[in-house]
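With one protein chain withheld, the remaining protein chains of the complex are depicted in position.
What follows is chain A.
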Amino acid sequence: MSTWPAAGYVASEVWKHTCSHWTVKVQKCSVNINMFFSISNVFKLKESKRAVNSIRSLVEEEDEEDDVEKVSWSGEPVGSISWSVKETESSIRSTGEVRDQSFPKIHTAPSLPKNSSGYSLSSLFKEHSEKLLTSLIVYLLDCRWSVHDDVILLWQDYVSDWTPEETVKRMQQGKVYSLEKFRSLQDKLLLLDEAVNAHDGNVITAVLIYLKKSLSKEILFRELITREIALRHYIHYLKEIGEQKLLLMQYRDHLNVRDENKRRDFLKNCLSFPFSPDDATHVQDHYTLLERQIIIEANDKQVESSGQADIFKKYPRKASILNMPIITTLYYSCFYHYGESDGTFSSPANIRKTFRISDKQFLLTCLGARAKLKAWFDVDALFTTKNWLGYTKKRSPIGFHRIVDILQKNNAPVQVLQDYVNLVEDVEQKISLAQKYKCHDVIINTYRDLKDRQQLIVYRGKVEKGSSEYRKIEEILSNSVRRSFP
């Protein structure tokens, strides 16, 4: 891209540059004030309308030309698509051709009652002449002709009379517009309502930016309260430019704080915000969690580097525990700090209590961590409960079939697995699990207890001949024969 389409300025930019930026020269100006007034006189004749139209179409064409003047990324169309669409086509409009298509209007969003009383476009005459004048001047500017000061002054006088509707339309079309003339609150609001009625978020936001600059916060918000669509645009805009300080967004800012101590302090600060009771608890948890993580991290880092504890040597930490979720922290604590007394911040019991972790959740996490370490004794202890007579029994808040799944995913050996398969209550489920994980003993014993000779014979066909399972089946089969035929 060696040449830059520097002339790509659309009229709107020119306008935004405000008067001071314009170089006002007379030499090249081929249309002067006199001629201008002569056209004004022509207007008084009936031809006025035609003149307006012809000039407007000239203006329009100029506008379009600027629009079309774009960087064209000329590339090959995608091979597979036979009918590709030319993207510039939309902006090419041929004037003067018959419009063959018109769809009716449908009512969209609740349209606000238009109170145009504040508008004093006194007469038809004025409206026409104003259009004529502005078109002319815009045309001059667009052609980048230098214009006489007076013309600019005239233009400024007239430009103010664009109605909210016209202004919004011009903004949508990327034409010259001016918002500075909407000074009374009523005018500003009319403009805003018109923008909302046009359903163009781009224009709504543009108007809101202007209102933000020209109205006090209190007044703007007071007016926006009753205008939901505009309000949402405003909030989104503030969010995007990073000015929005609504409740959750303030909390969100903690993500921008990198240093953990500063982040903790930031969260502490958040505690005083008026969150809903539920959310307040969560934010409190967030603060407590980070506070503890900082303590645990500092401690463990030191222990790990000093090589004091075996567990860190055997399983070096892969990442820091800072900013991890509660459950990950619990897992970490079950992994590295199992069996610590309740009093320490890093103990599983303490974390469980502090963050009100459910039995089910605690069990699952703990199970995962201990199984990972192949600490089958700990796994066993998790389920063992003693009743008042001192008998032990295995209990679980979640079905044992899920426990089996989790253990299996952690590569538990068959000897461990079958203990838990055996605890599955549903016989069919028990057998299918046992078959899935090849717990032969469980299957054989279950069939034996069910006295299902047929299934045993079938199963004998499935196991390896001469293996211990095979012998066991043989034994049971012969035993049962003896018993059935005494």
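What we mean here is this: a contact is a pair of C-beta atoms (placed from the backbone, for glycine too) under 8 Å apart; a residue touches a chain by one contact, two chains touch by 3 or more; residues count from 1.
The criterion applied here is as follows: contacts and distances are computed from a predicted model.
Candidate names were "Proteasome subunit beta", "Mitochondrial inner membrane protease subunit 2", "VPS33B late endosome and lysosome associated" or "Basic helix-loop-helix (BHLH) DNA-binding superfamily protein", and the UniProt protein name of the unshown chain is "VPS33B late endosome and lysosome associated". Contact with the chain not shown here comes from a single listed residue; of A:173, A:299, A:396 or A:445, that residue is A:173. From the set A:262, A:360 or A:451, the residue in touch with the chain omitted from the display is A:360, counting the whole complex. The chain that is not drawn here is touched, among residues A:181, A:268, A:372 or A:402, by A:402.
Considering A:166, A:187, A:279 or A:378, the position touching the chain not shown turns out to be A:279 (whole complex). The residue from A:166, A:187 or A:200 that touches the chain not shown here is A:200. If you put the missing chain back, the residues of chain A touching it would be 1-2, 4-6, 8-9, 13, 16-17, 67, 70-71, 73-91, 93-106, 108-109, 171-174, 199-206, 209, 228-229, 232-233, 235-237, 239-241, 248, 251-252, 254-256, 278-279, 282-283, 285-286, 289, 323-328, 355-358, 360-361, 364-365, 368, 398, 402, 406.
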